[in-house]
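Before any comments, here is the structure.
Omission of a single protein chain aside, the complex is shown with its protein chains in their original locations.
A and B are the chain letters, set down in written order, and residue numbers restart from 1 in every chain.
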Amino acid sequence: MKKILFALATTAAVLGFSAAASAQEKVKVCFVYVGSKTDGGWTQAHDIGRLELEKAFGDKIETQFLENVPEGPDAERAIERLARSGCGLIFTTSFGFMDATVKIAAKFPDVKFEHATGYKTAPNLATYNSRFYEGRYIQGQIAAKMSQKGVAGYIASFPIPEVVMGINSFVTGARTINPDFKIKVVWANTWFDPGKEADAAKALIDQGVDILTQHTDTTAPMQVAAERGIKAFGQASDMIKAGPKTQLTAIVDTWGAYYIKRTQAFIDGKWETTSSWDGLKDGILTMAPYTNMPDDVKAMAEATEAKIRSGELKPFTGPLKKQDGSEWLKAGESADDGTLLGMNFYVEGVDDKLPK
Amino acid sequence: MGIFEAILLTVITAATPLVLAAVGELVTERSGVLNLGVEGMMVMGAACAFVATQMTGSPYVGILAGIASGALFSLLFGFLTLTLVANQVATGLALTILGLGVSGMIGEAYVGQSGIKLSQIVFPVLSDIPFLGSLLFKQDLIFYLSIAVVAGVHFFLFRSRAGLKLRSVGDNHASAHALGINVIRMRYLAVMFGGACAGLAGAQLSLVYTPQWVENMSAGRGWIALALVVFASWRPWRVVAGGYLFGAVSISQLHAQAFGIGIPSQFLSALPYLATIFVLILISHNRRTTLINTPASLGKPFVPDR
Partner (left out) sequence: MRIELEKRPNVSKLFSILSPVIALVLTMIFGGVMFLLLGKNPVTALYSFFIEPLMEVWSLHELAIKAAPLILIGAGLSVCYRSNNWNIGAEGQFIMGAIAGSILPVVFHEWHSPLVLPLMLLLGMLGGALFAGLPAFLKAHLNTNEILTSLMLVYVAQLFLDWLVRGPWRNPGGLNFPETRTFDPVAILPEMIASGRTNWGFGFAILAAIVIWFMMRYTLKGFEITVLGQSERAGRFAGFSSRKMIWFSMLLSGALAGLAGISEVSGAIQQLRPVISPGYGFTAIIVAFLGRLNPLGIVLAGLVLALTYLGGEAAQLSLGVSDKVTRVFQGLLLFFVLSCDTLIHYKIKLVWSNLTGTATEGAH
């Protein structure tokens, strides 16, 4: 009897060991990029996240990526190729990959998918996004303190909720400091064209704004601001090199934190479908050092950041009016995520007509 | 500085690369060769100029690198279309694909670096003239070069013997050949000049317009330059007019937005293209003047009979 027990125990140990060994097999985490991994903006931020992921897990995982993948059927093919090549977890990092990801996720139920900035989920498809607007609120407050004319320029890419939300958050923040603060918006209709972004920056500065912020990806507007001697905010990455005396702060996309969290869950077998919309407190975005500003402004910015982190402050909290003067949020009322994710109206103080 | 002056300064910066690339292509086309690879040569020039500047610390070396890379890259096109008489349209398009790839490889390590902006050359006294002074006499070398190149090309084409030969090659290569002109050599030189100008235009992008390198930074300007040549009906000074008009329309649509007029930005963005078509219709209405200026052998391959 003892012998049998012993045999069973050894067998169990052996089995357990082999199970552990197969778990040791490398997990493949894959990424689909819409741009080039060295674009200095959106895609590079994701790639930095990928590298952090590699660093965090070392030999335990392997990462792969496809870059410059056009949206549409090409994306479908790219995602399918990754799913077939043994990737266990696939991150698709552009809104335009949404339907392609949905289709391939349905085809490969054993592979887990994560789609950035979208809203469609499935049992094996999660979504993730970052509350960039939290950073824009802080920027707005800084702008209102730093601007002498009370007008900031905003270089926007495309009128999607994400960008509109950023504009509104910026204005809302600014108006807590200076209730008459205004912004001028120029739609560059591009995410990525240094020349056009520079032109937009010049146009705004020539029209009298003395603070510049951008929701496009190259450092060109920062360079123009530096040249013209006004202050500006960076986007997606720390752009301090492009304007050592110009950048006040920047919203830095730090996806690495999320990628590490989700990969860990995947390895532990605890991966679940989620729609996560993380903010400053989760480390998915960070503020570049507050520079080129007086100490009191810096202190204010840090205090605001701390309040947002702790959840004490929610940027979209009433009383807030829409651009046409009608009431949006009552005093003390905070906007719900649904409204924010589909935002297609301006708040009061935006000197622009929203492209419809 | 008044706002009008400020707008004009922005327009000049935006128009200079268009003018440069277009006037180079104009010479190429006047010799009877259609090189659709302007975008590729331009982006090569931008990458090489930036990398050379970062390596040496001198944007003037960068300018030379831009010019040289554009000219060398165009040789590839010349070899295929002139020596091997491959189809010019297809080769030009392939040149653009290759240029985008190669420039991406060359510049990959330099993405995100802040470049050195080409400094202004200020003409004493002249630059003090109100309004015109800052527009025309307080600019960078590439701007002055762009004007000089246009003036030079105009003189060359219509006042010099060599220019007459070049035009005759473009108008009727068979009879030019019969007159003893080396058609192929003439075309090689014209293609290389076009490449050099596109390379210089690229250098303007990465040294003046936005002193940095990002992949695909020419963002379609090479195609606009191509359109400008036809728009200018192959006359150098009209390239300047067209380039500045195009620049003016695209910059003023940004200003119109900043003023807050409520027209969808897509319509404003489409304006420069529609304006180009409109002006083209006006000038091409007169069949006679168009025919005089159009190089009759454009795009047709030439193989000397031996």
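Note that in this section a residue touches a chain if its C-beta (ideal position, glycine included) is under 8 Å from a C-beta of that chain, and two chains touch if they have at least 3 such contacts.
Here the structure is a predicted model, which is why all the values come from computation and not from measurement.
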Task = Among B:Ser69, B:Gln139, B:Thr276 or B:Ser297, single out the residue that touches the unshown chain.
result = B:Thr276
Message = With the missing chain put back, one of B:Met105, B:Leu132 or B:Ala174 would touch it. Which one?
response = B:Met105
Task = Would you indicate which residue among B:Ile3, B:Leu84 or B:Ala148 is in contact with the undisplayed chain?
result = B:Leu84
Ask   = Pick from B:Val23, B:Val38, B:Leu76 or B:Ile181: which residue touches the chain that isn't shown?
value = B:Leu76
Inquiry  = Residue by residue, what part of chain A touches the chain that was omitted?
reply    = 36-37, 64-68, 70-74, 76-78, 80-82, 84-85, 95-96, 99, 119, 158-161, 189, 341-344, 355-356
Note = The missing chain sits against chain B at residues 36, 72, 75-76, 78-80, 82-87, 89-91, 93-95, 97-102, 104-105, 108, 182, 184-185, 188-189, 192, 215, 223, 226-227, 230-231, 264, 266-267, 269-270, 273-274, 276-277, 280-281, 284-285, 287, 290, 303, 306
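The rule is short, and it goes like this: only the chains that are shown with their structure count from here on.
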Inquiry  = I'd like the Å distance between the centres of chain A and chain B, where a centre is the mean of that chain's Cα atoms.
reply    = 38
Note = chain B contacts chain A in the complex at 3, 6-7, 9-10, 14, 104, 108, 111-114, 117, 205, 209-212, 214-215, 217, 219, 221, 250-251, 254-255, 257-262, 264-266, 269
Note = Interface with chain B, chain A side, in the complex: residues 36, 38-40, 44, 153, 184-190, 192-200, 202-204, 206-207, 218-220, 223, 227, 237, 241-242, 351-353, 355-356
